[in-house]
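The complex appears here without one of its protein chains, the remainder shown in place.
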Amino acid sequence: MNDGLNLQGILDRTASDCRTMTGGGRQATYIPELAKTDTALFSLSAATLDGSVFSSGDSDSLFSMQSMSKVVALSFALEIFGHDYVFARVGMEPCSEPFNSIMKLEMTSSTPLNPFINSGSIVLAGMIEDRLGERAIDDLLKFASGMTGRRGGLKVNERVYMSESSTADRNRALAYFMHSVGTLPFGVEESLSLYFKLCSIDVRTDDLAVMGSTLANAGLNPVTEERMISIDTAYTVTGLMSVCGLYDESGEFAVKVGVPAKSGVSGGIVCAAPGRMGLAVFSPPLDKGGNSVAGVKALSRLSRELKLRGM
Amino acid sequence: MNDGLNLQGILDRTASDCRTMTGGGRQATYIPELAKTDTALFSLSAATLDGSVFSSGDSDSLFSMQSMSKVVALSFALEIFGHDYVFARVGMEPCSEPFNSIMKLEMTSSTPLNPFINSGSIVLAGMIEDRLGERAIDDLLKFASGMTGRRGGLKVNERVYMSESSTADRNRALAYFMHSVGTLPFGVEESLSLYFKLCSIDVRTDDLAVMGSTLANAGLNPVTEERMISIDTAYTVTGLMSVCGLYDESGEFAVKVGVPAKSGVSGGIVCAAPGRMGLAVFSPPLDKGGNSVAGVKALSRLSRELKLRGM
Amino acid sequence: MNDGLNLQGILDRTASDCRTMTGGGRQATYIPELAKTDTALFSLSAATLDGSVFSSGDSDSLFSMQSMSKVVALSFALEIFGHDYVFARVGMEPCSEPFNSIMKLEMTSSTPLNPFINSGSIVLAGMIEDRLGERAIDDLLKFASGMTGRRGGLKVNERVYMSESSTADRNRALAYFMHSVGTLPFGVEESLSLYFKLCSIDVRTDDLAVMGSTLANAGLNPVTEERMISIDTAYTVTGLMSVCGLYDESGEFAVKVGVPAKSGVSGGIVCAAPGRMGLAVFSPPLDKGGNSVAGVKALSRLSRELKLRGM
Partner (left out) sequence: MNDGLNLQGILDRTASDCRTMTGGGRQATYIPELAKTDTALFSLSAATLDGSVFSSGDSDSLFSMQSMSKVVALSFALEIFGHDYVFARVGMEPCSEPFNSIMKLEMTSSTPLNPFINSGSIVLAGMIEDRLGERAIDDLLKFASGMTGRRGGLKVNERVYMSESSTADRNRALAYFMHSVGTLPFGVEESLSLYFKLCSIDVRTDDLAVMGSTLANAGLNPVTEERMISIDTAYTVTGLMSVCGLYDESGEFAVKVGVPAKSGVSGGIVCAAPGRMGLAVFSPPLDKGGNSVAGVKALSRLSRELKLRGM
């Protein structure tokens, strides 16, 4: 069922059926640069563990990683700092809160709930920046390029970065609050700057599908055959993707799709079906939880058709 | 790796190594009857999709299902009422709250976050009781017996039931609160009574392992070869087990074990590894999240050794 | 300005002007018996420190004390148990929460915020019931009659009491929750029963005005010349009335009226202007904060005209 020809056909049919299923969705506009995206774009890619990559739709489209970069930041931080250092500073709790909630932080004054909410990822960005200084973004881009197998290397979209920085009230509030209570013991503006750069990395769905396949392959990039992360890091990252990858819709996604995934407000979703394949989809209109409407529909269909849950 | 002889050996070795790994754990005492359990008991079972069942340790031990019965209630309710009816009355959100929190309910006055927190399961019990009346518990016992493949049939432990009923302040508070805001539009005491009976059903780990294998086999009990639930119900139940089966430690469990599971304060945990097998463990000492200490350790080890995540 | 003739005239004019100023208000209906009240009733009384009592409007109307009985419960409890015993079990914090919120309790698992929210008053009822047993309500009625100077004695309205008891989901939820966390270490149903009886005591505005004047006179009933409570109890009760007597509208009332007061959902408000007089008003239509619309208007006007703030 999983051979190449078949998979290309399944992707094509899914893309054709789902690309207009954006009913009620609206693209993100709080970052001005995102508001300019063509909402009709749709792209779908799969990368199997034998190193094959298949795409359908507008597969040349570039879009910023946004919160999907939290997967990069967590994987990188786990490799550099180790599990104990990281999870002394962010939690592992599922999030039933909206994506940039301050409330829960305030109520506990403790560490961010998990590395996939903004506060948690800002802390990871802070610890990386604090350790690596000015070369942090270069090292992260190199790492992300390795995860995606992109030859020319990934780049920060400077216009998106500027746009993020200038419309960052809530993230700035989060960071100053965490600095005040000691959970962000790093430079506030430096942490935010690296965080925004990560969010602004441009990718295509084939990049993300390969990144997903690297996670699904226990850390070994099946295209480049390079080991990017340890199997323990792969377990940790996919485990957290399964419980809190789609903000407060993580439960609904577990019911509908049942595969570890992470979404971003640019309209992308990256999936890692362990032992099976990586998948990625891009379609800008978002539901009220901040997740791509057509993207969730396409992944739900693929999960059933390809039996990605294992049953 | 998965053949019978091997699996029995792996279970035996795991049981032998983990049965005393209860460090720091304490058995539940808030229900007086639970406080009487022998904390040294340990039992481990696996049920594969070919209908084989393996057990190790004190596998004759009976213990009450407690919150593991929420899997029974949800499966039964989905089969009787359908997806839309059920999820109009309970949510699908992961829970980062302690298991019987009133706070989140109050803040929203909306439906319980998900069917695996007490408030959610009380609503399910209420809707079942409201529909079936006095035969509700008999139908549920018959259904649970079918899920577990127990021939003689499961029974409510009357002493545990009495003990639950008489120490139920928080659940009673929850139910009266939900009745006041309209999210429990059923008789309060009737709903609670059925909920307590469900919690008080006695099982062994082999019962639970077969129940897990039924879920892992997309709803078809591999021992009795009886279809118990639809594949959609199996997707829904395992999806929610993966994001909120272990209260606020669901994220940590996803990292350590990465398999859909549900725990109970009696010290049991039931797992469903889709396409692979059902697993169950019993060891009364609990961590502060309410989950069996040795049970989580044993499952973490089995998940890696048997590659239950698929990688 | 304060002499009798003048005061009667001021009351008459205020009653005449304000009795129909109920715009947008709705009488309480969650207690069925309250829903039967004639919403057109309006009564206004004042009791000066020389023992004179003046009334205007439908001054024969009887209505239940509802939350105004919290003033009775607190005064009585302070006299019986003393300041330290009482305030070890309830707090002194202002409440910006709706009147029967569970949330704040849950978040802290500590004592109720103050004795004028339901949870706090239920704890006071519990401690009184626990100490006095079956004669609790008789002693409280005798005490309340002494505060109001009512000769024949006040009585519990049995129909209101039955109506309260049977529609008490939220209070029952509160009480069971507090019992579960140990902040209500008394019988749940016994505490609730006494609490409901207190809420159901029937009064007229002249009763309440005299009760207010007793507080305003530092504890000495100016009509009967009987010392009812110590000056310290009078300080404590009026102090708390000034910060949390009108639920989450206490701040707005402090701006508009600026005099210690306590409202009830029957549409009554009792005021104590220290060193000046007691006042009471009755008009059933309530604003969304649960306070009498015309009552607040009348008191705001009287406060200015009589310079009850002292300026």
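To keep things simple, chains are lettered A, B and C as they appear, and every chain counts its residues starting from 1.
Following the convention adopted for this analysis, contacts are C-beta pairs under 8 Å (C-beta built on N, C-alpha and C of every residue); 3 or more make two chains touch, one makes a residue touch a chain.
Remember, predicted model here, so these are calculated numbers, not experimental data.
Q: Please pick, from C:22, C:118, C:238 or C:291, the residue that touches the omitted chain in the full complex.
A: Residue touching the absent chain, from the options given: C:238.
Q: Looking at the whole complex, which of C:11, C:95 or C:188 touches the chain that is not displayed?
A: Hidden-chain contact among the options goes to C:95.
Q: Of C:46, C:173, C:203 or C:216, which residue touches the hidden chain?
A: Checking each option in C:46, C:173, C:203 or C:216, the one touching the absent chain turns out to be C:216.
Q: For chain C, which residues lie in contact with the unshown chain of the complex?
A: Residues of chain C in touch with the missing chain: 91-97, 104, 113-114, 216-218, 231, 234-236, 238-240, 242-244, 248, 250-252, 254-256, 258, 273-276, 307, 309-311.
Q: For chain A, which residues touch the unseen chain?
A: Given the touch definition above, chain A has residues 101-103, 106-107, 169-170, 172-177, 179-180, 188 touching the missing chain.
As a working rule, only the chains that are shown with their structure count from here on.
Q: Please work out the Cα centroid separation of chain A and chain C, and write it as a whole number of Å.
A: Chain centroid spacing, chain A to chain C, equals 56 Å.
Q: Take the average of all CA coordinates in chain B, do the same for chain C, and state the distance between these two points in whole angstrom.
A: Result: the chain centres lie 48 Å from each other.
Q: How many angstrom between the C-alpha centroids of chain B and chain A?
A: 31
Q: Can you pull out the residues of chain C that are in contact with at least two other chains?
A: Residues 107 of chain C each touch two or more of the other chains.
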